[in-house]
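Here the complex is missing one protein chain, while the rest keep their positions.
This part shows chain A:
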Amino acid sequence: MADYRHRELLCQLFLFLCCLFVSFEAAKDDEFFEELYIKPFHSGHVSFYFQFTTKWNISLQDADNFQHYRLFPKSLGDVLATYNVQELHLTQTQGKWRHQSWGYPVEDAPAGAQLWVWFKPTVTDVDKTWKDLVNTLSGLFCSSLNFLDAKATVAPRWSFRPRGISPSPKNYAAQSTYVRYGALPREIVCTENLTPWKKLLPCDSKAGLSTLFKAEKLHDSYYHSLGMHFRPVCADSSCSSEAVELTQSLSLVVDAVVNNNGYQNWAMRKVFGQSLSSHCPLATHSKIFVDTSDNQDKERFTMSPAPTEEQSSQQSTGVHKLAVYDIPAQVKERRVLNVGANYNAKFEYGDITSPPVYAHRYITGYGLEKGGVSCLIYNTLNTPMPIYYMDTLPWFTRAFFRSVNIDNKGREVPYKVHYVPGRDRERSYHLELSFTLAPRSVTKVSLQFERAFLKWTEYPPDANHGFYINSAVISLLLPADRTFAVPVHNTSTLQQILSDETSTKFIRLYTESLLVSLPTPDFSMPYNVICLACTVVAIAFGSIHNLTTRRFILLDPSKKKGLVAKIKGFLQRSKPEGRKEESKGDADDKAETESESGTGENSIGDGDLRQRKQ
């Protein structure tokens, strides 16, 4: 009996273990990584790049997969499944990434909000789906993405290709049918965007790196960008099965020198207002990477605390050094982790080596009739560099295609073009150019536009502030360089990105967004105009109308009046209110003046006229 019971218990235990194992296996389907990449710049700034990666081993093509969630955020997953999204990239940014002094970021983003989405080939009405999607997303992220209507959206042909694996048909990625791009330069990131973004993280901001996100500190930086990138990737290196990847990134650039009496010292406590005291327990790994390539022999700064390990990889461009902190281990060891660097000498500002390719875009001309946009693209490499340049102008800056000019040292550069002219109040101007930057030179892309005069209801409340023009987008393949690390198709986590040794990497640069002023009426003027116009009409219209619509008929004074009429005339003189009926009665038997327009004013006029004759 006891044996039986014992066996039963064993059986139960086995079953339980089986269940546990199965569920554990199922859990293996998704993974979460939290990472931070810190890089001091030669300009005295320090960049903090947080990346939270969720990888889920399911096929995107099967919508049923988006039923059971573990680490992947359900609110987002539902949206992606509902609108048949293949790939989605959303960034919300404050400030401008200064390529010239900071080099390239891991994920570049234009000032304001930007969204680009690839839809699945099954979507029939892409425009409608896009419209629904942006409305949903604007609710999800507390951002005015719903302003990305047809006027602000384009279908880029070359500049925005899928970042992940593409579904069949074969030429899916080469078509612009399924892609939509929109940007709102004015939609600057704020606290209300951070909260919903944080909620998508498995640990929210309860544990791990995300506990550092305190809005007032984040927004006190030179550059602050929230990103969310969703794409399908290969589950393994052989690419036998699909997976989806959600990357949430937060990029921050602070000026360390100004805050530290001339030293480029930085510490997490100083930058974020607190230290790290936990890691997200759901994360597969929680790591901090500090770029110490400039500190080969520790002669410039010392890290505190000492890193868990130091990686150094010999690459073609030099030694790439990283100090790595394993957060769980560090936290366990000393309860709080406050990674920081102390510099030995005061920071000295000097000339900074520019990155291989960078751009500067600006408005040209003055006055409110015409204008232009010019973009200087610098190539500091010794090799020619083929690039794609995409510029979108809103409809109210009416661009002239004939004015598009690409100039390099006075010579015109041949280019391939994709141009969609704008339409007033319907569609923006979309220009994509493909050309080659000559080695060590500056190429200037310029075009002219005419400023439209808006309808008076189309002006925003702050009409005189100006109107924003989207950043231009420059896409190119750069030879790899140790100065930058960007994700490629098969890297997901920062760990992979930083140790990736692909020889050429795809870079997308965003230039400055621009502010143009349009001819703006004086909005207090309509009141004055209305007053003036009404006065003029009141004075001129009455008399002119009277004159032009009245018919004058001669009255014979010699003709005898009847007795009745005489009496009536007498009565009328004494009783002015009876005049109206009487004049009507008179018109029957006598040829009096008559008016064709039956207004009251005119009938009184008749009376007057007749009175004068009498």
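As a convention for this text, a contact is a pair of C-beta atoms (placed from the backbone, for glycine too) under 8 Å apart; a residue touches a chain by one contact, two chains touch by 3 or more; residues count from 1.
The rule is short, and it goes like this: contacts and distances are computed from a predicted model.
Hidden chain, UniProt protein name from the list "RBP11-like subunits of RNA polymerase", "GPI-anchor transamidase component GPAA1", "tRNA-splicing endonuclease subunit Sen34" or "E2 ubiquitin-conjugating enzyme": "GPI-anchor transamidase component GPAA1".
Summary of contacts with the chain left out: across A:417, A:539 or A:567, the touching residue is A:539.
Checked against the hidden chain, the listed residues A:121, A:421, A:466 or A:569 yield one contact partner: A:466. Those residues of chain A that touch the chain absent from the view are 43-44, 94-96, 98, 100-101, 111-112, 185, 220-222, 255, 257-258, 348-350, 360, 362-368, 372, 374, 376, 462-466, 468, 512-517, 520, 522, 539-540, 543-544, 547.
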